[in-house]
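I have placed the structure first, in the form of structure tokens, so that the comments after it can refer back to it.
All protein chains but one are shown in place.
Up next is subunit A:
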Amino acid sequence: MARVDCNHIRHAYGPNPKSDKDFALKEVHQVFEDGGAYALLGPSGCGKTTLLNIISGLLHPSHGQLLFNGRDVTNLSTQERNIAQVFQFPVIYDTMTVYDNLAFPLRNRGVPEADVDRKVRETLDMIDLASWAKKKARGLTADQKQKISLGRGLVRSDVNAILFDEPLTVIDPHMKWVLRSQLKQLHRRFGYTMVYVTHDQTEALTFAERVVVMYDGEIVQIGTPAELFERPRHTFVGYFIGSPGMNVMPVAIDGKTATLGSQRIELPGAPQTATGPIELGIRPEYVRLGREGMAVKVSKVEDVGRHKVVRANLEGREIAAVIGEDETVPAEPKVRFEPTRINIYADSWRVEMGA
């Protein structure tokens, strides 16, 4: 297991990148602690797979350095870095048995057959496939195949990190839960450094201790699931995390008051002065629908089962509010924002509020 340091890493796919636009990965300066479980979360094309492939060595970064436990591995091959990677589509060696699939990486490294056997049996137990050892790998289900891909990484006891590239995409929903909890269990028991790429927020939030949110080739926020929810550092994080995403509306700030159209919203503190367009962000969960506050026009109510999502119009802007499953929309609906849950953004980045 190793600590992974990304030292000012930038990457462009084309030759001679000039402006920021040419970079798929603008600049990543980030430490993945030894034994941590990280999720890289972001929409398609945000550079998360690029970053993962740079860590695994499938890509060589245009700029920057990669360190494993302080040792520079930037110029080492994938094999020399000794990492494991699980891909979106299960990669198995069709013609081999489950046992041989797991033995493959060890045999390639010339490990004595006795050790191969011991390690493979251990791994088969870990991934719960011991009874399938002699079966041909081609006949397995997608989730079993994905476990084999994972097993080929686990079988090497000295792997520096295990990387996952959207590993559950082709897995049935009910198996996703099972696999994810098995992954967490493995992580807890053996303390692997794990980096997990996904665009599914549920997957990221349930798997990882720290979620790294990426947007447009940059890391916009790193935090625990709770931090991402309560204090998104960038409006993108607000949109991307949560369902529905955060309500963001342009406001004018004057001391401890925000003005939205003709409405005045009291803030818990005065935001620090900042340049750029000012916006106010509030999660739908913290928008209270009732008889007091700012008048809104409700356009539709979506019942999603556990709760209802109310779509309404406030001062010409669409906002969403979450209300309980049994609550109803009052005749003359009004909304109130929970003051402590309000975030203020300048130029899309969060600004701290003073007292």
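Basically, a contact is a pair of C-beta atoms (placed from the backbone, for glycine too) under 8 Å apart; a residue touches a chain by one contact, two chains touch by 3 or more; residues count from 1.
The criterion applied here is as follows: contacts and distances are computed from a predicted model.
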| item | value |
| --- | --- |
| Which of "NADH-quinone oxidoreductase subunit E", "ABC transporter permease", "DsbE family thiol:disulfide interchange protein" or "Nitrous oxide metabolic protein" matches, in UniProt, the chain that is not displayed | "ABC transporter permease" |
| Selected from A:Pro61, A:Pro105, A:Pro225 or A:Gly245 as touching the chain missing from the view | A:Pro105 |
| Hidden partner chain, touching residue among A:Leu58, A:Leu76, A:Leu186 or A:Ile222 | A:Leu58 |
| Residue numbers in subunit A that touch the chain omitted from display | 53, 56, 58, 77-79, 83-85, 87-89, 91, 93-96, 104-105, 108-109, 138, 149, 152-153 |
